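Here the complex is missing a single protein chain, while all its other protein chains stay put.
Chain naming follows the written order as A and B, and within any one chain the residues start at number 1.
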Amino acid sequence: MIPIDFQYVAAQSVAEAIRQYHQFSTSDMSTRYYSGGTEIITLARLHQLTMDAVIDIKPIPAAQVCSIVEEKLFLGAALTLSQITSHPMMSRAFPLLQVAVNEIADRTARNKITLGGNLCGDIIYREAVLPLLVCDSMVRIAGPNGAKEESIHRIFRRTMQLKPGEFIVQIATDKIYRCAPFFHVKRRKMGKVGYPIVSAAAIRLQDNIHIALSGVCSFPFRSRTMEDWLNQKHLPVHQRIEEAIQIIPPELILNDYEASREYRRFVLRTVLEETLHQLGSA
Amino acid sequence: MTKHEVTLHINGEDRTLVIRHADTLLDVLRLQCGLTGAKPGCENGDCGACTVIVNQLPYKSCIMLAIEATGHTIMTIEGLKHSPIQRAFAKCYAFQCGYCTPGFIMNAHAMLLHDTSIDEPTIQEWLESNICRCTSYEEIASAIRMAMSTMNANLPDNSKPNSPST
Partner (left out) sequence: MTENCSFATDHMEACGHRATHVIGHSVGRKDTQDKVTGHAKYTDDFSDNTMLHAALLTSPHAHARILSQDTARAFAAEGVRAVITGKDYPNKTGSPLADRHVLAIDRVRYAGEPVAIVVADSLAQAEAATKLIDIQYQPLPTIQSPKLSYYSNTPLLHPNLNPYVGDSAEVNPIPGTNIATHVPIRKGNPQAMWAVCDEIVECEVSFPQAHHAAMETHVVIAEVAPNGDIDITTSSQSPYSIPSLMQATFGIHPAKVRVHTPYVGGGFGGKSSPYIEPLAVAAALKVSGRKVKLRCTREQVMTCLPGHIGLEAKVRLGATRDGQFVAAHITYWFDGGAYADRGVIVTRAATQDCTGPYRIHHVHCDGFCMYTNHPPTTAYRGFGHPEQTLVIERAIEKLADKLSINPLELRRLNAIGPGDTTPTQARLTRSSIGDVQGCLVRLKQMLDWNGTATVKEGKTVIAKGIACVWKTSSTPQDASSGAIVRVNDDSTITVLSGVVEIGQGTKTVLAQMVAELFRIDIRHVNVVLEVDTKTHPEHWKTVASRSTLLAGNAVVRAAQDAIRQLKKTASFVLQCEADDIHIAGGYAYCADAHDTRAKIPIGALAKGFTFQDGHTVGEMAIGHGSYTIEHVTKLDPTTGKGVPGPEWTVAAQGVEIEYQKDTYSYRVRRAVSVVDCGKVLHPDLALGQIKGGMNMGLSLASREGYVYDDSGAVTNPQFRVYPIHRYGDHPTYDVAFLETPDLEAPWGLRGIGEHGLIGMPAALANALSNATGMEVNQMPMTPELLWRLQTNKGDGP
């Protein structure tokens, strides 16, 4: 039961969504774009999120795209995680994303959670961003000032840096990245459903490892300095990993009900070892 | 609190209802439609007791707005009659307190609509969406196997996936 009231509209096109947003804003209504809506509903129930209106972007055809054009894979922001994992093309087109999103929440919830929703959420893990970070994906954004395409690295700094009225329509990813050798691992406290202690997505490109992490800090990240250490092949694996972990300011490593800071660091070490090993960089 | 009229297609009937846009599908089914089979267990999308089928796929109705379901086909446990999975749950003692049962049955039914010759990892992937605190899950596993075998046995021979053509 959601204690607050808000107005719901479904947008049929990008233009209509933008127009609606503008209309609500001029009436002084706080507005959110709504995709899967799972996080909006759960946080609103607990008084942790409030708004006057939501604009559902699911009906927008451009946000439902799943296609390859000139070796670029375009994925609509309103695709559900289940659609991404079950799409017959995905195991070849972007297997890393497929396996990564398949570990988020549970099968039934993934029928509702969308790619865009996971990327833009408040939940600190946002694991769908990991494959995009290591694959240098491009983000297609619609907003009051028209459409734009930005590198994920410019637009995602700890959280999605969207301006008022903007929303993600699509993610575009080049073949060279999405078809590269990859590795994904998610370590939980226990069991097969739940948030990560550490989850990692990695690819090997031109003998270098790209890796992005969630669960370690209160935001997902990819660190070039960390990768530089991990890719110092003349050093022993143990040292590469220790140096890479040293990059993370200790106080930024989470210490909570999922795991203590010290144990997280241990898990991170094992995850990095496994990643290097699996991607032939050990 | 502002209310709006919507029409939902539930268990083969059109139901015209007056709802808040912020009402979850679970609350509307239970409070306005009298369909109390879907249960609130966590209202957070974690336990699966509220699972219903929308357009052949299972959804947790606590994390769906009722208004999102307009124009779609909704089936609740009340709309499921004499299905193989219900018979199997009964025969295998796959429930005790029964509170999670409608959610488990709807999820399992959707899974079997999807495919009746699935492997154990796939069954696990679907069913780990729901929590049962009473049974050991072995009973539910038996029920799934029993429903799969009755459904496969009831298929005409030439539609069985691996049956040799004659």
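Just so we're on the same page, contacts are C-beta pairs under 8 Å (C-beta built on N, C-alpha and C of every residue); 3 or more make two chains touch, one makes a residue touch a chain.
Fair warning: this is a prediction, and the values are worked out from it, not measured in the lab.
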Sites on chain B contacted by the missing partner chain, in the whole complex: 1, 20, 22, 30-31, 35-47, 49, 76-78, 80-81, 86-87, 89-90, 92-93, 95-102, 105, 123-124, 127-128, 130-142
Hidden partner interface residues of chain A, rising order: 1-5, 46-47, 187-195, 256-260, 262-263, 266, 270
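Note that in this section only the chains that are shown with their structure count from here on.
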Rounded Å distance between chain A and chain B, as computed from the means of their C-alpha atoms: 29
Of chain A, residues touching chain B in the complex: 1-2, 4-8, 37-38, 41-42, 44-45, 56, 58, 82, 105-109, 111-112, 192-193
In the complex, chain B residues that touch chain A: 1-2, 20-24, 27, 43-45, 48, 51, 57-60, 62-65, 67-68, 107, 124-126, 128-130
